[in-house]
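All protein chains but one are shown in place.
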Amino acid sequence: MAEAHPVGFQWVMEAKARGAKVIHVDPRFTRTSALADTFVPLRVGTDIAFLGGIINYVLTNELDFREYVVAYTNAATIVSDDYADTDDLDGLFSGFDPETRTYDPSSWQYATQEDDGGDRQDHETQRETASGMQHETHGMSVDDDVLRDETLQHPNCVYQVLKRHFARYTPEVVASTCGVSEEQFLEVCRAWTQNSTRDRTTALVYSVGWTQHSVGVQYIRTGAILQLLLGNMGRPGGGIMALRGHASIQGSTDIPTLFNLLPGYLPMPNAEDHQSLEQWIDATRNPGAKGFWSKADAYSVSMLKAWWGEHATADNDYCFDYLPRITGDHGTYRTVLDMIDGKVKGYFLLGQNPAVGSAHGKAQRLGMANLDWLVVRDLFEIESASFWKDSPEVETGEIVPEECRTEVFLMPAASHVEKEGTFTQTHRMLQWREKAVEPSGDCRSELWFFFHLGRMIRERLAGSTDERDRPLLDLTWDYPLLGETQDPDAEAVLKEINGFDVATGRPLATFTEMAADGSTAGGCWIYTGVMKDGVNQAARRKPGNEQDWVAAEWGWTWPANRRTLYNRASADPEGRPWSERKAYVWWDEEQQRWTGHDVPDFEVTKPPSYRPDEGVDGIAGIAGDDPFIMQGDGKGGLFVPQGLIDGPLPTHYEPVESPFRNPIYGQQANPTRKEYPRQDNRMNPSPPEDGSEVFPYVFTTSRLTEHHTAGGMSRYVARLAELQPEMFVEISPELAAERGLENGGWCHVVTARAAVEARVLVTERMTPLRVEGRTVHQVWLPYHWGTGGLVTGDSANDLLGISLDPNVLIQESKVGTCDVLPGRRPTGRAALDLVTAYQKRSGVHGDRTVPIVTTGPGAAGDDEGDPTGGGGGAE
Amino acid sequence: MSWTISENSFWGPLDPAADAGYDEDRPKRKGFFTDTSICIGCKACEVACKEWNDVPADHFDMTATSYDNSHSLNANQWRHVAFIEQPKRLVTEGEGQDSGLRGTVDLGMPTVPPTGAAEQLANGADDRPDFRWLMSSDVCKHCTHAACLDVCPTGSLFRTEFGTVVVQDDICNGCGYCVPACPYGVIERRKAPDGAKNVGIAQKCTLCYDRLDAGQTPACAQACPTQSIQYGDVEELRERANKRVEQLHEAGIMDARLYGNDPNDGVGGTGAFFLLLDEPEVYGFPPDPVVTTKDLPAMYKHAVAAAGALLAGAAVAFLGRRP
Partner (left out) sequence: MAKTNLGWPVLRQLLGSDVLGRGVAARSKQTDATTARTETADRVAKSVCPYCAVGCAQKIFVKDEQVIQIEGDPDSPVNRGRLCPKGAASKNLVTSELRQTKVRYRRPYGTEWEDLDLDVAMEMIADRVVKARNDTWQDLDDQDRKVRRTMGIASLGGATLDNEENYLIKKLFTAMGAIQIENQARI
């Protein structure tokens, strides 16, 4: 956090000054570790084992916040008798099909509801469409007749299932798997549990060190289970905080430039399941379930009205058929491989530099070299614009400028001070930026570019009678244009996002005003309220020192300017604060309403005593003590019967590339992960396969304070470039001795994809760990460099192959195996030869793919079945 | 108005702005208290300083000295963050077989150690928790007795009403006398890059004199995310620093000590002083700096006879200048 979010870290330092204990768990000793009370180095890719061990500690010693757990989580809910755990099945859950490497989740459902999970998409489709991301917000489809045992004694209640599942994660197992000492592990257990009470809360902060794994979603799940068990969710000073790394990456998820989502986490319709408006809406509102998704019809129709205005009517299903359909994985990695295969004509890069920033840099660059045209919009001439003349592939001869057909337009972009608009930041807060100066020369905003591109496309299609052109021609595409450059008025766009009454144009004050009858329009329902009363709430700048500590009048936070989600949980079931010290939102008996420091995340007049009648669903189905109002049962999900492709509970799997056999189960790595087995995407072998010894070391990558992501906003900036001027790799003194590396000298790191050179920084901040009785060396690389800018160097992301989390299709880029050699890497063809030699030595060449299923029928070595990576319909 | 040279004008406690002729309306002496125990080494201070003062970037080489790539304070580096990696103690045989190769992995940080550690720490550095990554943002000390100022023959270096020491780049002729005079090696003439402003002129931290004049905080302190760099009245900062040391000592961090806060030290105390977690040498500070003009008064007595000649010389020098 001190490395990548230094200004956010001021609050950690302030908490520390007031007596908080700061624990930092990280493979490498960073600037955060330097200021932490306790630093726990662990083996990369073993976080689930570590957190699972803490969960086991909590459950074994019954240290959970019992009243919270019983009332607010699904701990008491009874799971189907058919459910079988990884504990029984050597690392697989019940319902596994080794052919497709996916699960039939019907046995994971709650008792009496076994058929419900099957109503949903099958998991193969879900993996293809990253629909786990939709489930993440849509919650579960659960009927209200679930069986519960609030004594938590029923052998199949979630609490007991959890207890059995995590029983293996003993301190000894944690120590030997993660490479931490038992003593230190228990210190963390004690600190976390002792600080999680009525009076105290513990916060958990993570970043892409958790998400960028083949089991990334389950990393977060493990944290969520622990925080729910300890009563830390929805309470001040608690929670799970994702520190996001780009100014508006939260915004670009809310208003998603993502293939599987529409604004407000509505799903992009898929061709199979969403053939009608109703089917599409039902996929979100889960008929029969409780909670606020039951109003998905209003959110969905309002979005269609915002886009197609008067053309969207009840008769034509509000132009639902204008939406294109997805049919599978259309994620960025799939698309890049399609570029290599010649299937994509044109590509826009909008402030993003995949030649350096995405996994498997070579695949990125070869893909871009095989397009009809490429439009790069950026502040600088980044590597993704100049790949055709200066990429590593030009040096190796894999890209020859005279033979590279891609037409490139480098369009200069306006900077953050040269345009107005909102970012949505890590705390879901929208903050408006004023325009300070006009952009110079040809620099233009994305708003300008896309508005005018749309205008020109519509002009070209004007008069077309082709049905396919209707969505473009009927699109609402008229915004006031300002100034000499004719920039669209960003606030007018924000008004459309906010939503309005169609008849009067009045901005909506809250999404509960949205209707499903076409009388309201609104581009992104969760942002409704940002233009409440026609006032730009995101531009509010009431000084912090003139407000209370919640500072609700600075910017605007979705939803409804609520600063802490699920804050109903900050009060006990009767609506009283758990303690005075941790009072946040509570029920005011006198006024008969919820009140407190924040906007209550609950129907404001629904008393804690409210109980829905039998059979009541939707918002009315949420009881007065159900704080998790977006979940189908109103409860926090310790066990997740739906929505996760790799299992209802987190399980330790080894990273796809690991020098170790999974010490806990026969199943080596995530069996359901998304793979693209191709000759240009080799994965290093791992046990039980031979050849892993060729890549004996573990590497991980991350950021430096002084740089920003792929370097497009730091290597071209002198003040930052000089602070970290060269690519380097951090090596422990022990590994330096083993490999003959000198501090300040050169080395190169080799994987089955690439050889990357770097200066050597020998440092005791890198710790060799004892894992499963032997020593493992880990090396760390920053990934900021490329061929452009004031300071150049090899790109760490070139080392990575493409292997994805099955739920959200995010790549495993935080861990891989490698070799480290002294001196600079060979250049030109010799660099390719070196990598090829490593592929051959490790056995990953020809048609050989690394096996994925390593236990049970169909496992590697079993004659039956196809255990290789061909499953999942990737090809 | 005072025609006499103060007893402490060259040595000992002194209010330097008063000594430099500023009247009683002058602001209180301003300075920095840099609490290195909460420095996160982000280098925001270095960047904010360069952005405000238009200090050029001129070196793009990795030093392989931890994360320190700005080398030292110099003409193009008015703030400099030092990174010190302190090794773990050696593992004795039989230790540490469980948890790692270097024995315990409990890398006790400069924070609250386990019970009893305070006593251990008090007994000597050998038992200090093993590995530390110390970070510290260095800057011109704005000495009470500033030798750079006293040796400056042109009057370019001067004492401001805030008690700080600033180079007037419209006066400096680049003679360089100030460079060896500084006991900390702070001040330097700018040699590069070509085309940068003030090449040849002596350069160092001004404590953002222009910002102070407008009632603002110096750029580095304004940016510092953790308030490791604190700006304010020196008197108040010294009190705050003493309290912070007490607080750390109570928490068992017996290594905490102040550097530069003592008006009785060799430079009369500094306007920019530090809380350190180890000996000054560890951070690259001289352990016992002494103002190089300490003996000027004594020399002065012997030089009275030459005063007239000196005066004449000065008059000639200034007659040659434009008014």
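Lettered A and B in written order, each chain numbered from 1.
Quick note on the criterion: contacts are C-beta pairs under 8 Å (C-beta built on N, C-alpha and C of every residue); 3 or more make two chains touch, one makes a residue touch a chain.
The structure displayed is predicted, hence computed values, not measured ones.
J.: With the missing chain put back, one of A:56, A:177, A:214 or A:352 would touch it. Which one?
T.: A:352
J.: Who touches the missing chain here, A:17, A:271 or A:535?
T.: A:271
J.: Quick one: which of A:50, A:159 or A:451 touches the chain that's been left out?
T.: From the options A:50, A:159 or A:451, the contact with the absent chain belongs to A:451.
J.: Mind listing the subunit B residues that contact the chain we can't see here?
T.: Considering the whole complex, subunit B reaches the absent chain at 1-5, 9, 16-17, 19-23, 25-26, 42-44, 46-48, 51-52, 149-150, 155-161, 166, 168, 170-171, 208-211, 213-214, 216, 219, 222-225, 227, 311, 314-315, 318, 323.
The rule is short, and it goes like this: only the chains that are shown with their structure count from here on.
J.: Go ahead and note the Å separation of the Cα centroids belonging to subunit A and subunit B.
T.: About 44 Å, centre to centre.
J.: For the complex, give me every residue of subunit B touching subunit A.
T.: Residues 38, 40-44, 46-47, 50-51, 57-64, 66-67, 69-70, 85, 87-88, 97-102, 104-107, 109, 111-112, 131-135, 225-227 of subunit B touch subunit A in their complex.
J.: Going by the contact rule at the top, pick out the subunit A residues touching subunit B in the complex.
T.: 2, 6-7, 9-10, 13, 16-17, 21-22, 29, 31-41, 175, 179-184, 704-706, 718-726, 728, 734, 743-744, 759-761, 763-765, 767-770, 775, 790-791
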